[in-house]
Structures are given as structure tokens and as C-alpha cells.
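Heads up, one of the protein chains got dropped from this complex, but the rest are sitting where they should.
Our next item is chain A:
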């Protein structure tokens, strides 16, 4: 819709950009952005404006303000991964996905906050502090919470965004941008999408280039897309997908961008409900929403059947081994020599390495490095790494079997419950939280499958609940078509943000609704 508005001249890119920038400023409390690239964004907006005036927009994304998670390389703009190790690091190159967006005229507003090096499920463990869920400041949430004095309410009751792409999710959710890039390794795009009430798409592994995405687990990472509606996600996907010669793990097939059909008849669809996703700790609320969603499909004529993915319960343990092993390897390059933080300790190269890495990494990162190195030791490799790889194959095969038996799409919850208050979240450590929170999203990364969170309903506390659809490899079109149909049915309510006032541009009002 906003693209149409740009084209028709009802709004200009610079107006749009300025609107977003001021919204970012007023929503500063959310701490969604690490870096705001005001100057370059305005410049991009001006250039876009020029193109629109000449009637030559580069694409549908021309002039659209976007945000990018701070683990994507952006030339000339700081890329920190929310870590001391890369604080002040200015990359000389753009990640392929960033470059693609810029080449299509998108306006890069800034870099969003995350858990350090994308390790976490709350966006609470970065050096720039935690991200606050915009819904903490929504009328819907405030109405439902026990009345207390205003200040006490905010400080002790604000809820987390989920993670690790919490900044990107909050940025989209609070209307500071129209789309944002996240990353997804164990659920890091879908989890915060669910908590922040936005669409979070994890594409098939190998569809979108990882060149320039600072890796967590090379064999599971994908760039994630966060938007306010499924159609937008399809548009962004179309602009990013395709083979990149710089990334040898992208498939060679030519990608055909698609427009999502508006599905009316779901009778030919077969929806699978994996029973293992009724996981321990799943809130009765979410269970009920999930159940209602299944009924929705059934009543519309789709075939809804229970299926089994028996190895689901091993995915977290398997993930711990494989993830920490890769982390230990990927973080080996941070030695302070070529870039990034370098300690003042200079008694010897080894002592400089040790001090640099101790100073540069937080506990979570260091913990994973130590675990990973342990699993990779010669005497442990067979029992841990190889075993985990074998279990991984079993998990992936579960999906192959189910999809091979005629099921088109799987429907599951995305999170175990709605967003918890920050003060409660930090009572458990990062590892415990990740173990709990990743259970519903992790298996899709193991198997490389596409998955999407669609905001579905509000919880009793007035916070978003999302449901997840998992599709077949490279069948994003089918996945998004079903997601779009579902989105239309549930009519998820628009966030009524109370803090952010006074910049309600007509177009923003237009864009807020997820049900258009």
C-alpha cells in the first residue's frame, strides 16, 4: 500500500523517511536500534524521490524504509553484533541481502539490536542492553495488567521481544520501518515475531545468500524477514532470493519471484498437526489458539490430520552440540589482530589473544565456545559431533516422511507462551532460556525447511500470540499462500501504541492494519 502511495505521489520517500526517523527517536525507550543512519538514509530517500519524479522507480521497494539486524555487514555503517568484540567495527562491504535491498532503492534506516552474536532467545544479552517489546506500551497490554502506579508499571512490567532478532521485530512492530531483516538459526526470527505480533519468515536454507551475515551456525543460519503482513514478506523474499556466487551454499536454480494468490478454497489442502509440538510447558492459552486454528482449517474444508515427528524432542540437545561446535569454530577468527577489539595486553601473542577474547565476548559466547571445543576434541568428536549429525538426519527425515505422506503444511505454535516480563526472564540464564524457548522452532532449522510466524490472537494479558506454518523445501509460494489465507481469517488486531504519538501520517494509519 505504501508502495502504491509512493508511486502515486501521495507521499514522498523523504517524508516517509523523516517520519520513520522521528518515530525511531520517540520510540527510543524500546532500544530497538543500535545505530541510526540518519544522514545516509535521508540521502537514499532523496535519490529515491528523484527516481519517482522521473517516473523511474527501481522496484516496488524503492523508497521504502527498512532496518537490518546488526549482524549483517553494512559498508560504512557500524556492525557490532551487540558485542564488545566488534564495537566500532565498520565493515568495508555490504552483505548480499543488504546490497540487494539498496540496489532496489530501499532506504536503510539503521541497524537493530540483538542478543550478542545472535545467541539468545530474548534480545536481552547484548552490550547495548535489552530490547523492549512495543506491546509493553500498548493499550491492550496496559488494560489487562493489574493496575499499579504508572512508573512502577513500566519499569517492572515491560516484556521482552523474544530473540535474537528482537530489535528488528520491535522496529517493525512499532512502525519505525516497513520491513526488517533478522536472522534465524534456531528460531531467532520467528520467536520475536510471535512475541511482537509481526510476520516472521524463515526461508529455506540455500534460498537466500548468507554472504555478509556474520555466522552463528553456518549450516543452519538463514536471513529472516520481518514485516507487518504476509504479502510484504513475499515482496521482500522476491527481492532477496536467488543464487549468489559468493555463497556456495545457495542453490543454483533460478528463483522466480511470485505474487501471492488470494486463496479462497482450502479444500485441497492437507494440514498436519505434529503431536510432539504439544510440548511440556506449552501454555493452555496457546494450546487453545492452536486448536482453534486447526478447527478453522477444518471448517473451511481442509484436511487436518495429526502427524508425528518422533525425533523432535532430541532437536534441542542435538542443536546444542552442533551449534556450540560451529560457534567455537566461527569465533576463532576474533583474535584482535585484523579488526575489532584488541586488548592492551601485549606480553605475548597468546596473552593478547586470551585477553582480547575475554574482554570482547560475553559469558554466553564464551560458554558456547568452550562447549563447542570440548565436543570437537578428538576423543569426543565421534560421540558428540558425529552422533548429533546423525540425529540431525533423523530429525530431517521425520519431515520428509510426513511431507511425503501427502501433508502440505504443518501447523504448530511458535512459542510456549506469550512474552514474559523482563524481570522474570532474566531469572534464568541464557542457556536455560534458549533450551526452553527454541523447542518449537529449532527443528525447522535442523531440516532447512521454510517456516513462518503469523500473528494470530492476543493473549489474556493482551500480548500477541503467533502460530507457525512449516512448509516443504523451496515451496515458499505454497507456504506463504496458506499463511496469507490464515492471516486474513484471524484478523489480528493492530497494536494501539500509546507512547508514540503525533506522527500519525495518513499512510501510516493505512499500513498499520495487518488485515488488508
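Here is the rule we use: a residue touches a chain if its C-beta (ideal position, glycine included) is under 8 Å from a C-beta of that chain, and two chains touch if they have at least 3 such contacts; residues count from 1.
As a convention for this text, contacts and distances are computed from a predicted model.
Trainee: Considering only the chain that is not displayed, what protein name does its UniProt record carry among "Ubiquitin-related modifier 1", "GATB amidotransferase", "AP complex subunit sigma" or "Eukaryotic translation initiation factor 3 subunit H"?
Mentor: Going by UniProt, the chain not displayed is called "GATB amidotransferase".
Trainee: Would you mind spotting which of A:4, A:287 or A:377 touches the chain that isn't drawn?
Mentor: A:377
Trainee: Among A:28, A:139 or A:246, choose the residue that contacts the chain missing from this document, as touch is defined above.
Mentor: Looking across A:28, A:139 or A:246, the contact with the absent chain belongs to A:246.
Trainee: Which candidate, A:4, A:287, A:337 or A:423, sits in contact with the chain we can't see?
Mentor: If we include the chain that is not displayed, A:337 is the one touching it.
Trainee: For the chain that's not shown, point to the residue among A:213, A:266 or A:318 touching it.
Mentor: A:213
Trainee: Just the residue numbers, please: which parts of chain A touch the chain that's not shown?
Mentor: Chain A touches the chain not shown through residues 72-73, 81, 86, 91-93, 95, 210-215, 217-219, 245-249, 325-326, 328-329, 331-335, 337-339, 346, 349-350, 353, 373, 376-378, 381, 385.
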